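Here the structure comes first, spelled out in structure tokens, and everything after it is commentary.
Excluded from the complex is one protein chain; the other protein chains are retained at their positions.
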Amino acid sequence: MKLIIAIIKPAKLPEVRDALQAAGCKGMTITEVKGFGQQKSHDELYRGAPHHAEFLLKTRLDIAVQSEDADRIVSAIENAARTGNTGDGKVFVLSLEHAVRIRTGETNESAI
Amino acid sequence: MKLIIAIIKPAKLPEVRDALQAAGCKGMTITEVKGFGQQKSHDELYRGAPHHAEFLLKTRLDIAVQSEDADRIVSAIENAARTGNTGDGKVFVLSLEHAVRIRTGETNESAI
Amino acid sequence: MKLIIAIIKPAKLPEVRDALQAAGCKGMTITEVKGFGQQKSHDELYRGAPHHAEFLLKTRLDIAVQSEDADRIVSAIENAARTGNTGDGKVFVLSLEHAVRIRTGETNESAI
Amino acid sequence: MTIEQLAYSVDTFYLLMSAALVMWMAAGFSMLEAGMVRSKNTTEILVKNVLLYSIAGIAYLVIGYRLMYGTPNVETYAQQADFFFQMVFVATAMSIVSGAVAERMKLNSFLLFCLVLTAVIYPVQGSWSWGGGFLSELGFVDFAGSGIVHMAGAAAALAGVLLLGPRQGKYAEDGTSRAIPGANMPLATLGTFILWMGWFGFNGGSQLQLSGTDNANAIALVFVNTNAAAASGALGAFLLVRLKWQKADLTMILNGALAGLVAITAEPSAPTPLIACLIGLGAGVIVVGSILFLDRRGIDDPVGAISVHGVCGLYGLLLVAWTSADANILSQLLGAAAIFSWVFTASLVLWLFLKVTLGIRINASEERIGSDLTDCGVEAYPEFVSSKEN
Amino acid sequence: MTIEQLAYSVDTFYLLMSAALVMWMAAGFSMLEAGMVRSKNTTEILVKNVLLYSIAGIAYLVIGYRLMYGTPNVETYAQQADFFFQMVFVATAMSIVSGAVAERMKLNSFLLFCLVLTAVIYPVQGSWSWGGGFLSELGFVDFAGSGIVHMAGAAAALAGVLLLGPRQGKYAEDGTSRAIPGANMPLATLGTFILWMGWFGFNGGSQLQLSGTDNANAIALVFVNTNAAAASGALGAFLLVRLKWQKADLTMILNGALAGLVAITAEPSAPTPLIACLIGLGAGVIVVGSILFLDRRGIDDPVGAISVHGVCGLYGLLLVAWTSADANILSQLLGAAAIFSWVFTASLVLWLFLKVTLGIRINASEERIGSDLTDCGVEAYPEFVSSKEN
Partner (left out) sequence: MTIEQLAYSVDTFYLLMSAALVMWMAAGFSMLEAGMVRSKNTTEILVKNVLLYSIAGIAYLVIGYRLMYGTPNVETYAQQADFFFQMVFVATAMSIVSGAVAERMKLNSFLLFCLVLTAVIYPVQGSWSWGGGFLSELGFVDFAGSGIVHMAGAAAALAGVLLLGPRQGKYAEDGTSRAIPGANMPLATLGTFILWMGWFGFNGGSQLQLSGTDNANAIALVFVNTNAAAASGALGAFLLVRLKWQKADLTMILNGALAGLVAITAEPSAPTPLIACLIGLGAGVIVVGSILFLDRRGIDDPVGAISVHGVCGLYGLLLVAWTSADANILSQLLGAAAIFSWVFTASLVLWLFLKVTLGIRINASEERIGSDLTDCGVEAYPEFVSSKEN
């Protein structure tokens, strides 16, 4: 199994969620995060002083998937989240050793 | 070492924390997350229109543990977090390669 | 590649960010988390009753790096985040299998 | 000092205090609206509210007041007090607009609209009744402005909302309405309480004279009736939503209180307090029905302004035929029709003109990000990680 | 116009403005309580506050006022102004209850209690003193209602709190008290300032007549003393907590100011401003002690209402024997005992009745999730990820 971590633009969440559901993904966990990367926050002015919000609001998705689905789901995220501008984000894939569904105690493949 | 990621119902946090402490777990990191899964958010009405909050509030715990403790701790979380209803959440286990305690520079087993 | 997870004191974020940039790290993702460990929250009094905030505010950084840079970057974080007091936090290193830059579709080394 | 001079002072003070209470309603609308929109549009709605009150004040000073009253000849109290009291009413009418078009209207166009509404559109119809024009001759009765102020504001808002269309995401593809909860319930409640308090100036001051026992008695009754209608409006809305959906929807209760206030405004000095309760109760029920109805028709009004001020303003106007011996249903209907047609049509033309020139709607990406960042440069609660870009 | 007629107008206006300020206190209580509870129960406490003010207004109109004053025969100002002024006082008494039972009381039961308290329980005891009954004959002095309004409200609250029990998690298993910080300190502060301002109407209006230099002088002194007591109350609480715990606990300072206000209310027209400062200082110290004491006894009062209004109300009543020549300690004690026993007993019976019928406490899961979602369908700040389900 794999744990996919995707960092995306918050505005893209609805599209990504739909794409994930279309790809057969039944669950996910989202976190509000802030990112730092090539995309520079455009300066705002507040009382005339530059308000340089270095960290930009991003949305993180954690999705546990079967190993064989991983590539497909990564592509689905990529396509749905891409705007072509810097700041579109990243997808990371980790190896997931073990998964449990708390309600039933089911493990691994049947847990995700 | 393992990194255990548990997604639980927020209301279960006190029980889970107690169970973890009882299981000898000395530290953990919690994050407020939102989840999407089989559990559907029950619709609220706001001004007569359904207020379908797709994502439900969940609590995520990250716990670094010794490899040999992992199973025991996962069970402890399962038991403490289970209500038997959908939405109880998941536990994921990843392999953890390296750990450092920033204060002392201790690494691995002695760092967690 | 490695995924470095660092849990640090929020006040140390500026130093750590600078150290990471100096170490050539181009991106990172931060999350506001709460931690539980040896450091005990000092009790506050609110209306005369102890206000025991068990969980302390911490900042989590997720940084994807090339394998060969991992040690250097972990040290950089350690040095920048250390105050010598309990609660300084932890650094965890996981193996990262795959990375994608959403904007361009570049993968792995060139994605991070 | 003669007794007339002292009465002059007393009446002036009474009017000034009333006006200050109505001015305070500008804060009420600001807080109500700031609480009922999403946090990503909160700073911008605050900007609009501060500026609309400012523009209204100046436009009415330079143009509107004269247009409405000619060169008024007030003798029993200070002329300037009369101006100030009338001016805060025009600001109220404009405040109604800002809520209905919230979260998608361009700031510049909104401010230009405000300028014309307060300088011309509102004063023109005001001159027909309070200015002594044909509606007053027809026997149209609108004590403190259920129609002249509230329904007029709602008519301007409706024209804008029809041209603007609903907020992104308000309706699903199949047309079903979706809830977009306001970000801050305490603010919305505070705003409502401010409005409730300010309404004692709004209605209480509209007697225009305090001296003399008859005037004093009338004003006291106006206070009691105003409060009774608001209280019953809140209760009416509560009972309805509680029975219908179990949940005690705070925002509906707040709208109910305001609906009662709007409804009684047409004639708060005639009914007994128990009748005022009935009027309020009806308004509380009607406003809930109207909000649901308009929402289903695709009329997206984030704060319920059109229902509260428009529908309940009309309801209040018509009831005067029942509660007051001086009024009849025909002239009430005529008055309502005249006010509505003029304000709606003039506003529609103006909004259309703005639409083809400056544009009236922010673009889709600005709407998604929120106008606080795109138009004001700072969010309302910049420290909180909110769900603003969803 | 005769001078009497003008005085009639002036006195009516004075009473109406005072009443509007007291009405404004409803907003003050709402904000104070909304700031002092957790965000998961904020919408619900707002609903309660809006509705209690609404119900109080109607219940007192239909039943309470007559019960308290018979058919009052006010001659020097408008009858309706008198009603309005008296009505806002009963709402104040009920507002005190909502804070103390916050975060665990069922909405429906609360509203029914409100109905009976404002229609019957409060007016019955009010008739004993302000209505010209036996307490007034005994020489009991309570100028603006330290006992009749504030202690009465606190007695009703205490009965409810005793039957309700503390909030989940308020006490550890060994009985030690745990802090449950309120969610919004600026709101709590705003609420206190609103109350402070409204109190000028509460105490200032209780002279009931402005015309005549003696009345004017008395009212001016009442304003000064009211402010002095509030200021010293805030300082007294501050000095005590700062010396005791170093920390400047804002909520205690706010309670201190309110304690000073409650204490001076029994007789703000007799002491010199310096004495008023002493009275306030004492109240500020007492209220902190009382909050700590009750908290340790397991009496969970999220906003400190019982200490502020009950304990300091009693303190204020007793001090009148010292500050006013017209009062003596015996009748003050008697009055306090009579009011407390009646309101406490009647309330206890009523709460008990509600407990065995509808139930008065929300269930454990509703309490954990918060009554905003379970009872109102929307959270106070729906966009923020709060720690509400902890």
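The first chain written gets the first letter, and so on, giving A, B, C, D and E; residue counts start at 1 in each chain.
Convention: contacts are C-beta pairs under 8 Å (C-beta built on N, C-alpha and C of every residue); 3 or more make two chains touch, one makes a residue touch a chain.
Since this is a predicted model, take the numbers as computed values, not measurements.
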item: Omitted chain - touching chains that are shown; value: A, C, D, E
item: Hidden partner chain, touching residue among E:171, E:200, E:315 or E:351; value: E:200
item: On chain C, residues whose C-beta touches the chain left out of the figure; value: 9-11, 13-14, 32, 34, 44-46, 51, 57
item: Positions on chain E where the hidden chain makes contact; value: 3-4, 6-7, 10, 14, 17, 21, 38-39, 181-186, 189-190, 192-194, 196-197, 200, 204, 210-213, 215-217, 219-221, 223-224, 227-228, 230-232, 234-235, 238, 245, 247-251, 253-254, 257, 273-274, 277, 384-388
item: Missing-chain contacts mapped onto chain A; value: 44-52
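The criterion applied here is as follows: only the chains that are shown with their structure count from here on.
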item: Between chain B and chain A, distance of the C-alpha-averaged centres to the nearest whole Å; value: 18
item: Separation of chain B from chain E, taking each centre as the mean of its C-alpha atoms, in whole Å; value: 44
item: Chain D: positions in contact with at least two other chains; value: 181, 245, 247, 249, 251, 385, 387-388
item: Touching two or more other chains - residue numbers and ranges from chain A; value: 31-32, 34, 94-95
item: Interchain contacts (touch definition) - all pairs; value: A-B, A-C, A-D, B-C, B-D, B-E, C-E, D-E
